[in-house]
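The next block holds one structure in the form of structure tokens; read it before the comments.
Of the protein chains in this complex, one is absent; all others appear in place.
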Amino acid sequence: MEDMKTIYLILVLAPLAGSVIAGLFRNQIGKAGAHWVTILGVGVSFLLSAYVFWQHVMNGAPVFNENLYTWMVVDGLEMHVGFLVDNLTAMMITVVTFVSLMVHIYTVGYMAHEDGYQRFFSYISLFTFSMLMLVMSNNFLQLFFGWEAVGLVSYLLIGFYYKRETAIFANMKAFLVNRVGDFGFILGIAAIAMYFNSLDYAQVFSAAPDKAGETISIWGDSQWSLMTVICILLFIGAMGKSAQMPLHVWLPDSMEGPTPISALIHAATMVTAGIFMVARTSPLFELSETALSFVLIIGATTAFFMGLIGIVQNDIKRVVAYSTLSQLGYMVAALGASAYAAGLFHLMTHAFFKALLFLAAGSVIIGMHHNQDIRNMGGLRKYMKITWITALLGSLALIGFPGFSGFFSKDAIIEAVGYSQITGATYAHWLLVAGVFVTALYSFRMYFLVFHGKGPRDEHAKDHLKESPAVVTVPLILLAIPSVFIGWFAIEPMLFGDFFKGVLHVASAHDTLGEVGKTYHDQIGFISHGMMMLPFWLAMAGLAVAWYVYLMKPSIADGIRSRFDWLYRLLDRKYGFDEFNQAVFAGGSLFIGRLLWNVGDKTVIDGIAVNGSARSVGVLAQAVRWVQSGYLYHYAIAMILGLLGLLFWFVVR
Amino acid sequence: MDFNASTLLLLLPEIVLLSAIAVILVLDLFLDQSKRVFTYGMSLAALVATMAAVMLGDNTSQVVMHGAYVVDAMGSVLKVALLSVGIFAFIYSRRYLSDRNLFKGEFYVLGLLAILGMMIMVSAGSFLSLYLGLELLALSLYALVAFDGDSKPGSEAAMKYFVLGALASGMLLYGISMIYGATGVLDFAGVAKVIASGQADQTVLTFGLVFVLIGIAFKFGAVPFHMWVPDVYQGAPVVVTAFLGSVPKIAAFAMAMRILAESMGGLGPEMGWQGWQGMLIILAVLSLALGNIVALVQDNIKRMLAYSTISHVGFIFLGLLAGGDKGYSAAMFYTIIYALTAVGGFGLLAILSRKGVEAENLHDLKGLNKRSPWLAAMMLLIVFSMAGVPPTVGFFAKLFILDALVNADLLWLALVAVFFSVIGAFYYLRIIKVIYFDKPESEEPIAANVDARLAISVNGLAMLYYGIFPASLLAVCQAAIAAL
Partner (left out) sequence: MSFEKFLFYLFAAILVGSALMVITRRNPVHSALFLVLAFFNMAAIWLLAEAEFLAIVLVLVYVGAVMVLFLFVIMMLDIDLATVRAGFIKHLPVGIVVAVLMLVEMVLVLGPKHFGLTKYAAPEAAPADYNNTAELGLSLFTQHLYALEIAAVILLVAMIAAISLTLRKRPDSKRQNVTRQHMVKKKDRLKIIKMPAEEKG
């Protein structure tokens, strides 16, 4: 047990050490030093994670749940730093450190000629540390710490090109939108602290069933179920971090950050923190069907409608970003259907293939000299062989081509939602099924436009198009392997086996995965069963449509666009979320701000408070200066007067 | 008779320190100016040895020497605190003094004697020993303030400090005599017993209490007994200010605890506005207001920090008046942290001063970040801690006080405190702005000794360490207060 504790500590602290060294001694260690030290830190972390995974999953090591340090005790509420390591944690840390390691290596090539090289490495290692703290936490407080820390690094990295106006805007947007989510999250944690008087997972979860019937009144006499309130508040936090509608607006803009970050933070790891958190707190969510319905509907809506936007995007990174939104929607829908295991399974497969797609996109961007518009690309398969193949594998995994990892996880989700009985399940099921077609369409639209057909449009670009260096392609290859195969190996233990036994809690009435499991025999059976279902054919249809419309007859695309101009414009404007926010929230707050500025600031605050207080400070300071004359007898008389005053007040009165 | 030889073991810290002082005083006579650093080393060794004696000693609560000497956990913790802060103050002083031909043994001997006086105050069991410890401290401080005989402001400040100090200790003594008159005893436990029995004349007690409280308020520098603070802080050599502005706060806290909580507890928070809670409320609010507002318009940083001290004293008083284990431990935490912060702040000024140049105005800090990023970062931590910005420890110090206030149903006071802290944040930010955003006036690199650099680093990082792990110190304070 003690050995394991040391391992966990080293595992968490190694990236932090790397980050500190790369950040504080950036001038001393230079560029090479910075990437070696951080890669070493994350590498150690990955190896230990793999060992932990092996110990827990293969050797069945007992669940580790221990407080390492008591931060403080306030009115009986204990705040600890502690680790909870079970199969869920083991899976998460392995995924996080693996993707992080790949991204570290990839960055060496991608950022080679950028300023702030060391700073970048310091940030991504710091991110890795924060993410590990988040997933290994055994209490809500540390979860929140990790939550905020990953958020912070994310803002720092979105604004990495801080000289670019749009980057600063995007970073501001991410910050503000996440504040909305975090506000819900912290309220949820506060509610837990208030009603459970504990922040420890184990204590809260064991006490939760007793509180299932409790109600609270927030305002007026209306009674709210405590669990529903807590779960929805927590989920609002997840909506911010995992970019669910309507709090999704920051994620596409976050693509202003460097591509490795998009892969690591905004696709594979940080944005899945919300999924992880909901799965971790499944004992609470299971107690509130209302909250589950809410989760399910939000997830499915995001999955379908965000996918649609992906079809009309032309920036290669934005296509992948909308795809991420859509896939996160699938995961959230799985959570809503109580198929937590399926959600986590998809989280894992998605982490690999989406990181792969992003890094492939990055590789394309390097080849195209930072031109990101897919309409300018085409035919790249001739120039970038490895990128082409890996991107194809990633895309197939994404659309759920039978046998690829995405197939298993996505099919499981759709089937599980189909079995769900809660409010909104039918709506969600159909949206998710339709989403498969959309996914295939936008994925292969991008794939065909980038790698096939004529092009690139710019003749000049052909001269310098070449495959990216090995530090870029090796991570692509390494990521392609799990993208293809992990589903095959993991589906049985994760969805239908004991992998998450004792970790996830599913009420028997919600056991949708159990229903799916009844027809499950083996992988081949699952594939052949899947191939008879609607989603598979929709995926194929999407692929075919993409091939036909964008590769064979591009004129059709233009025709459709002019015919369905209103739809195109709706999608192009992303349903007007940004405009709405800009007009209502930003504009509204600007308006209120101006109003307050004119009335409150100028007259009340400036006139009375600021200038007034500046004046009164001046007057007071002048008076004090007069008293503080430097003359001894003034000082003595002040003391005597003080004495007199106190005597009058307390003795004579 | 409760005296036997083993009693002396309990007094070992004081005995060790006094013996060391005697040895240093004599040895220093035979040292050349070039070997003066030996005195410095011995003084540090004396402090460390005393600290070891405190730490290794027994600290189960007991009273010896006919009630004159108290051994308890609070005493031990406060002694360790004041010895450690004293070590910092000594280390910061070395180069500053030798640059000005002031590097003499007397500085360290007087400093050690002041610390001895404070230790006597900390473990005083009766008004008599407390008063004597106070005088020992005060006399040494007067001499230290005037240590630079060629400095007119120094001599003037010492004169003011001496006269006002004499006035204050006269009042204190008068108050003690009143309390003696009302209760007939001088030891704290005895006084508490008489008060609890209800036999003492309430009016006379309150009368005495007012005078005694003024003695405490003067030592802390609370408004309106603060007049000496700005002049003395500014007039004294900055290394003396570093000492005088930090360590004695711990002794003053002990004095307040021993008198107010231990012996006059019967006139405490339960009495509300009738007892010392009311008096402290008045002094605390005045201190918070005046300290923060006047600091805003100061350009001399020593004076600014002096007014900032006054506002911090207001905070300490808030903790004391909230009462209960929570209030007292919060005040204790605040005091220790403040002493550590203040010694760092003034110590940094000492480091920045060069031969013939005093760093004492705000513009002397201009562009410190360009000249020495590390020192600038340490100053940042120290100033943030004073302002109460998380994650530095100052934030938690204030938080615990506010928490105690709310717990004691004094929400309005908590709001007042927050309001003035916000005002206070402004002048702290001014320091930060000057350090980080202004252009340096001189490009001259900062010549600091290794020992001073090391000390300021430990000092600055402590702000961060205790900010991240406040429980480590708070638990110690809570245990000490609980054992009272």
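Order of writing sets the chain letters: A and B. Residues in each chain are counted from 1.
Criterion: a contact is a pair of C-beta atoms (placed from the backbone, for glycine too) under 8 Å apart; a residue touches a chain by one contact, two chains touch by 3 or more.
Values in this document were obtained by computation on a predicted structure and should not be read as measured data.
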- prompt: Of B:Ala143, B:Ala330 or B:Ile351, which residue touches the hidden chain?
  reply: B:Ala143
Statement: Checked against the full complex, the residue among A:Ala112, A:Met172, A:Val624 or A:Ile637 that touches the missing chain is A:Ile637
Message: Out of B:Asp58, B:Asp201 or B:Asp299, which residue would touch the omitted chain in the full complex?
response: B:Asp201
- request: Spell out the interface residues on chain A facing the chain that's missing from view.
  value: 633, 637, 640-641, 643-644, 647-648, 651-652
Message: For chain B, which positions touch the chain that isn't shown here?
response: 1, 3, 18, 25, 65-66, 68-69, 104, 106, 109-110, 113, 116, 120, 128-129, 132-133, 135-136, 139-140, 142-143, 146-147, 149, 181, 201, 203-204, 207
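Just so we're on the same page, only the chains that are shown with their structure count from here on.
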Query: Cα centroid separation between chain A and chain B, in whole Å?
result: 49
Query: Quick one: in the complex, what on chain A touches chain B?
result: 69-74, 617-618, 620-621, 624, 627-628, 630, 632, 634-636, 638-639, 641-643, 645-647, 649-651
- request: Name, in rising order, each residue of chain B that touches chain A in their complex.
  value: 159-160, 163-164, 167-168, 171, 203, 206-207, 209-211, 213-214, 217-218, 224-225, 227-228, 230-231, 274, 278-279, 282, 290, 293-294, 296-297, 403, 469-471, 474
